[in-house]
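Structure below; questions to follow.
A single protein chain has been removed from this complex, and every other one stays in its place.
Chain lettering (A and B) follows the sequence in which the chains are written, and residue indices restart at 1 in each chain.
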Amino acid sequence: MSRAAPGAGAVARRWPAGRAVGVGALIVLVVLAVLPLLGGTSNATLLTLTLMLTSIGVAINWNLTGGFTGYVDFGHAVWFGIGAYATAILISLQSNGPQVGWPPVPAILVGALVAGFLAAIIGRATMRLKGPYFSIAMLGTFVALREIVRVWSPLTGGGVGLTLPPYLNRMLFYYVELALVAALVVGTWWLRRTRFGAALMAIREDEVGAETRGIDTTLLKTAVFSFAGLSTGLFGALWAYQNTFVDPDIAFVEVRTIDAVMGTMLGGLGTVAGPVLGAAALYWVRELLWTHLLDAHLLAQGVLLIVIVLFVPRGLVGLVDRRGTSLFELWGWKGWRLEGRRLHRGPAAGGEAEAAS
Amino acid sequence: MTALLEARGVVKRFGGLTAVDGVDISVGAGEMVGLIGPNGSGKTTLFDCLSRVLDIDGGLIEFDGTDIGRHRPHDVARLGMSRTFQLIRVYRDLSVAENMHLSIQWGSLGVPQLFARTDAAARRRADELLDFLLLGRLRHERAGNLSGGQRRLLEIGMSLMSEPRLVLLDEATSGVNPTLAADIADRLRAVNSERQVAFLLVEHNVQFVADLCERVVVLDQGAVLAEGTPGEVTQDPAVIEAYFGDPGDDTAGDDRVGNSPAGAGDGTAP
Partner (left out) sequence: MSYFAQALINGIALGGMYTILVLGFSIIWGVMGVINLAHGEFVMVGAYLAWMASDFWDVDPFVSAPAVFAVMLLFGYLVQRVLVNRIIDRPALVSLLVMFGISIILQSVMKVTFSADFRLANTDLDGAWRLTDRLTVPVTRFWVLVVAVGVTAGLNLFLGRSRLGKSIRAAAQNREAARIVGVDIRKVYAVTFALCIGLTGVAGALISPLLAVQPFQGPPLTLKAFAITAMAGLGSVRGALGGAMVLGLVEAMLALYVDRIGTNLAVVASFVLLVAALVLRPQGIFKGLRHVDATST
């Protein structure tokens, strides 16, 4: 970490000690990949790790719209539910008596595609809205789609849900999800370097400006939103298979959105490492809270959310790297900025003051 | 010579208020046209209509023979008409060069190029433009650390990155000290003569417009009040009445006092 010394006025550095972090990430990946091969890893441990990977994956996807593009989605878990349900429906398709379901791999892939497709349609409409209006519209999408799934019983089994044929190779699911998460991390890391990533940041900071500079903001933000939906749908599809059972209240859970938002916040909004670190940390904190506090764990989580938002707005990554996105620069409140640990209102030091000179 | 930008009868209403009321305006290829008028006369609103940030309620806008009345702003930019803003819109947390790299010709990019880093040609072009605009040595400075005038220059640079044929400049000199304003005028003249870029300038600083433009359009209460050479316009009694308030006082340069950034036509509905 010796290269991490924050140089005064250094602008171009996006990544705290890039190489050290890269090597660290690789080591973690190798450890996670080798761990189950050492033997003695129980199915329960594998399941716990897989669920953690799911949580990380969903947080990364949430960060694509919420962090990179500035569209804070309060209903992201809906794509998880849609992916899970689409897969479950395909697998348990009935054809006059004997079960004629799809084989798992195409069912999972098509399930994810259904989620991505729906995300494209809904995103096209809701992404016309800004700030809190978008957030609440997505919360509405979530609640509405859950009700539709509950009501549409011929297809979805209604409130009773659907049962999938058991296929319980925990090891396989673990490796698939590990590979997915690794791919997502590399993908977002690359994305931030590309023109596409720059355009997303431009949309987040000033959408009208981006539009007048020739960026097709509608196309790009809808594309990102759809991809996030597809990817979260994929995790949902995999989850449905492992869970062997879906009903509206376990496939569409608010907590999944809350976890993604909180994990990303905790780690650092709009950063590559943020959602990974944050979601992993949150996952273990929650396991801990769950075992010790039982029902009160939600209470602890609410308190934690408030504390993060009020006191650690740049998240874990922000503690190391000064250049992460601060919450306070989102949604037009450019007047606020974080200097050191304090919030200041007014222009940054050395900003407007020079205008007169 | 047909005009590059041709707008006829443009109307924009905010509720009961008609901010732009049947304006005709045209800019020829390579021409520099000034657009002046008192606060609240609808200059910035007209700009927003021309660049399609705002939807128009009536009239016709053509750019290079294409009806752009229903285009989205990025389409307009891709056709070759870029703009700057009265309240500067640079990305403060990015470096000067990174800001320039955000204003490339997005329309010409395929999907693979979208997923690649900014190419050497665009970097070179950005560096050239920055040198040309006297910002070369600030290339790696954070844009938020620039002075107001430097940020104006950066925004002009961004508007030139996509090699436009027409640039709409909104208040290029507001909040800029006189020395830098002279520099900006000089650079604009150079861009105009060397690269044949046409300009439409909204200005409070009448002297600045008179120096640069051969034709000036005066807007008052959302309508065109007068049009002609700077000399003709500043002598027009109606203009003096509306614009300079007190008839007989034709010391145009003094109007700089009224450089308040709060034009009523800045796009916010009442």
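Structure notes:
Please note the rule applied: a contact is a pair of C-beta atoms (placed from the backbone, for glycine too) under 8 Å apart; a residue touches a chain by one contact, two chains touch by 3 or more.
Please read all numbers here as calculations on a predicted model, not as lab measurements.
Interface note for the absent chain: among A:S55, A:T87 or A:S135, the touching residue is A:S135. Considering the whole complex, the residue from A:A125, A:L155 or A:V186 that touches the absent chain is A:A125.
When you scan A:V151, A:L168, A:A183 or A:L219 for touch with the missing chain, the hit is A:V151. Listed here are the subunit A residues that touch the chain not shown: 72, 74, 125-126, 128-133, 135-137, 139-141, 143-144, 147-148, 150-151, 207-208, 254, 258, 261, 265, 295-299, 301-303, 305-306, 309-310, 313, 327-328, 330-333, 336.
Operating definition for what follows: only the chains that are shown with their structure count from here on.
Subunit A and subunit B, compared by their mean Cα positions, are separated by 40 Å.
Those residues of subunit B that touch subunit A in the complex are listed here as 51, 53, 72-74, 76-78, 82-83, 85, 89, 91-95, 98, 101-107, 109, 113-118, 140-142, 144-149, 158, 162, 175-177.
Subunit A meets subunit B in the complex at residues 9, 11-12, 190-191, 193-196, 198-199, 201-202, 205-206, 208-218, 323, 329, 334, 348, 350-352, 354-357.
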